[in-house]
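A single protein chain has been omitted; all remaining protein chains appear in their positions.
As written, the chains take the letters A, B and C, and residue 1 is the first residue of each chain.
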Amino acid sequence: MSKIRVGVNGYGVIGKRVADAVALQPDMELVGIADVVTDWRIQSAAGRFPLFASTDEAREAMGRAGLSVAGGLEDLLGQVDVIADTTPKHVAAVNLPRYREAGVKVILQGGEAHETTGHSFVAQANFDSALGRDMTRVVSCNTTSIVRVLGALQDAGLLAKARGVLIRRATDPWESHLGGIMNTMVPEPKIPSHQGPDAQTVLPGLDLVTIAAKGAHTQTHNHYWTLQLTRAASREEVLAALRAAPRIAFIRMADGLVALNSTIELMKDLGRPRGDMWEVAVWEDLVTVQGDEAFLTYQVYNEAIVVPETIDAIRALTETAPNAAASMKITDSTLGMRKDFLTENVPALPGDHP
Amino acid sequence: MSKIRVGVNGYGVIGKRVADAVALQPDMELVGIADVVTDWRIQSAAGRFPLFASTDEAREAMGRAGLSVAGGLEDLLGQVDVIADTTPKHVAAVNLPRYREAGVKVILQGGEAHETTGHSFVAQANFDSALGRDMTRVVSCNTTSIVRVLGALQDAGLLAKARGVLIRRATDPWESHLGGIMNTMVPEPKIPSHQGPDAQTVLPGLDLVTIAAKGAHTQTHNHYWTLQLTRAASREEVLAALRAAPRIAFIRMADGLVALNSTIELMKDLGRPRGDMWEVAVWEDLVTVQGDEAFLTYQVYNEAIVVPETIDAIRALTETAPNAAASMKITDSTLGMRKDFLTENVPALPGDHP
Amino acid sequence: MSKIRVGVNGYGVIGKRVADAVALQPDMELVGIADVVTDWRIQSAAGRFPLFASTDEAREAMGRAGLSVAGGLEDLLGQVDVIADTTPKHVAAVNLPRYREAGVKVILQGGEAHETTGHSFVAQANFDSALGRDMTRVVSCNTTSIVRVLGALQDAGLLAKARGVLIRRATDPWESHLGGIMNTMVPEPKIPSHQGPDAQTVLPGLDLVTIAAKGAHTQTHNHYWTLQLTRAASREEVLAALRAAPRIAFIRMADGLVALNSTIELMKDLGRPRGDMWEVAVWEDLVTVQGDEAFLTYQVYNEAIVVPETIDAIRALTETAPNAAASMKITDSTLGMRKDFLTENVPALPGDHP
Partner (left out) sequence: MSKIRVGVNGYGVIGKRVADAVALQPDMELVGIADVVTDWRIQSAAGRFPLFASTDEAREAMGRAGLSVAGGLEDLLGQVDVIADTTPKHVAAVNLPRYREAGVKVILQGGEAHETTGHSFVAQANFDSALGRDMTRVVSCNTTSIVRVLGALQDAGLLAKARGVLIRRATDPWESHLGGIMNTMVPEPKIPSHQGPDAQTVLPGLDLVTIAAKGAHTQTHNHYWTLQLTRAASREEVLAALRAAPRIAFIRMADGLVALNSTIELMKDLGRPRGDMWEVAVWEDLVTVQGDEAFLTYQVYNEAIVVPETIDAIRALTETAPNAAASMKITDSTLGMRKDFLTENVPALPGDHP
């Protein structure tokens, strides 16, 4: 069977991770990446992937910078089945007509509006409804985590209502010398924040209100939830529902994982590329149930969490996997995704010799 | 009428502010301050207030450091009606027998347990029950803010249940070169956090759960609340209840006060000593009501908020004010406390000449 | 004698401090302040100073915002002898023709080029050459500190060559929710940095090279110097030269002032408005001399250090003080400037009653 030919437009925080992940999939071929920058961000990729220029200006600039350019965006589009657009917010909507004209399937990211594609995607929630579509939108990192965790409790028939406080990282590390916040917090200027309605594009029935703010750190979001359950439940029931759902992994204060930075270091210790964590890390020993209410806290590695969803969306649009389980099995296995970071056997690192 | 003679033991973040506030009260006399340190923290106060040594060792060290010492703690206790203990957490409990033996009234701070004094104090909530007592405990900055805000809604008959997320500052600015957190958040290792039960020592009936974490900033706590109301209410009703309560001041995103640091700068612009904010600053335009639920966010200047409460507690124990309103009127007027930082006439600053 | 009538255009970090300082001078009258913003930054000042609009658009916007406006910039210029322009970088150069047309004396700040005024000012270095001029430029916070400290050693005949590393604060606290840096350092993209040549506009003969970078903190710059002396000297000679110069104050690690935040807290403890430090704080016990080399470190409160210089520049341009010493005596006394923050008698705070 021939491989799905994939292009990535926008080689930034998400795009470079999607490119790496596509390259790992046995059923996909990364045809190339496209971007507009010419500096270190793209130079470090130039030897690894065929490089295309997203615009004519970029193509000229790349030439001047001595980068070897395989062509323009249209050249890339002419060679792929699917384009993953991982450009900055609101750029993808402008790119869309070019993609449609080229007749390729399209995956956008959470910075775009649901209406742009008419479909919003989280693998475990609605893979089926994306099968064969021309395009979909992988929802944002915050929303993906919400759908995974609250969706798990909803699937278990436990969740009636969710009220969350989302403390977001202020900026990504690579650009933390620009536009960061210092020694402060910045509440979103509106309550409810947009993540609630955004999650409802995937989980339409969910009674959900979110309040958001930026915290003075650069890595990972941190969500705090008050959950009204459908009935009085035991803590073990809630834990079981979370344990059963994919792409949620438990961490524990009792293991010394007591702060965002502990988990970030652990990912490096596990030998993960870029120290990525694709799972939502739920603090197991902070899951608290009182009568018909539950409280929990989790950590979202915002730079990486949507990467496996993007991979699965590629299979859904191209109908190369029959259902979520089939696609996620391949994705999760190639990435090395886990349900617990410490209790399972730790896989050998790339550098290990058996 | 003779003035209430007050001593302050522990000239730290809270103690130095209490000392300044006592010195401003027309009905109080600051007899002196006591501490154990000998460095800049106490040197800068040495010319302003009579200085006592809290321990024999401290007395010797102060002498060696060239500080002029008026006596030991017992000397201070012999000259006062009330001692405000603002020593670090758990030190006050050890000091208590010395205070009791000296026969002085005692005010402890929120680092001590409720049981140590048997009474916990927030002026607007339970001044009366402290009248004539031998001792009380002014609750912590977080708890004080909770009692003020939730108490206001409870008094208005609007509050059924409160679920809050408290993002605390990591450390105070003066000690931020020691023991701070960097580029991370640190969730409390237990849900619910202790602030809920602590608020219940003042508002016994309140259905209240809090989740807490430390954020990577040094100034002011930031609380996010989901409130179950007793009935569907209008936003204006909720605002009116908050507006009617003392020591809550509104701020607005619409005025450009969009982050913790904006408010902190405003306090300096208002000419406040040390840039203090004794009020809870509630974002008026973030107060949101949906049916029988309300959502709100406020900012707590943790270094200063308990100072007016401590002043009122002094009057309650000594029965020198008949009720909360009478005491708070003096306290709030001497400090220059406000209900809105921008719409009222701004008072002349100390340096202004008419 | 009639007072010098002063206007301040640009009520930001520097402007609001200059306004306060002008209001404190016995020989000056603050006629008003002008700005273009309408939010909390100007609302908090509106009750204190007559407010003018710097532009026509601003005047309309201020009216819509309910601010009481005394007139436009030209109205302000018509009533003053001197305008202090404390607008953001490069705005003053554009304003200059309006000032010249109005026939007022002009003081610009360090964001403008030396050539714009043809004269750069630091009171203790070159007050005389500014006497009676139409305009001058008060150099930047970094440069002012360099001129004070290195100028002191040059005046004492001790300084041959200076090589400095300047770690700047990344952004001011009030705007630290915008454009800050997080968990990084940002070296200036050029060595030498511009502060060396800038200091040479005031101290023309000085052999001086600076390297600069931004650090991940919001308050105060921190300079580290390697000084080639003209001859082998004793540590006491170097200290004596610094002690003799104005507007330099010693701090000591031995007093517990061990980090930037310690000194910042001390300023608040001393009751200073906004916690300002107008002096350069040199760590006395870090001044090290080895043969004919000296090493030292100091702290520059960038928000405040140029305020006294601006006050003195007003007197120089208007020839209302015969020399630097006469002007600085008034300025320093009204501000409460000191040579040592701990060993002198601490003056009574505004709130103290004798």
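As a convention for this text, a residue touches a chain if its C-beta (ideal position, glycine included) is under 8 Å from a C-beta of that chain, and two chains touch if they have at least 3 such contacts.
Everything numeric here is computed off the predicted structure, so don't read it as measured data.
> Any idea which of C:R133, C:R163 or C:H194 touches the chain not displayed?
C:R163
> Write down which of C:I4, C:V202 or C:A259 is the residue touching the left-out chain.
Only one of C:I4, C:V202 or C:A259 touches the chain omitted from view, namely C:A259.
> Out of C:F49, C:W174 or C:W283, point to the residue that touches the absent chain in the complete complex.
Reading the full complex, the residue touching the unseen chain is C:W283.
> Looking at the whole complex, which of C:N9, C:Q25, C:N183 or C:S327 touches the chain that is not displayed?
In the complete complex, the chain left out is touched by residue C:N183.
> Just name the one of A:N183, A:Q200, A:N302 or A:T320 that touches the chain not displayed here.
That would be A:N183, which touches the missing chain.
> State which residues belonging to subunit A touch the missing partner chain.
16, 20, 23-24, 37, 39-41, 43-48, 173-177, 182-183, 255-259, 261-262, 264-266, 268-271, 273-275, 341-342, 345-346, 348-353
> Footprint of the hidden chain on subunit C, which residues?
Per the touch rule, subunit C residues meeting the hidden chain are 163, 165, 167, 181-187, 189-192, 209, 211, 213, 215-219, 222, 224, 226, 253, 258-261, 283, 285-286, 288, 290, 293, 295-297.
> Given the full complex, what residues of subunit B touch the hidden partner chain?
170-171, 173, 176-184, 186, 216-218
One rule holds in what follows: only the chains that are shown with their structure count from here on.
> Where the centres are mean C-alpha positions, what is the separation of subunit A from subunit C, in Å?
48
> By residue number and range, which residues of subunit A touch two or more other chains?
181-184, 186, 216-218, in rising order.
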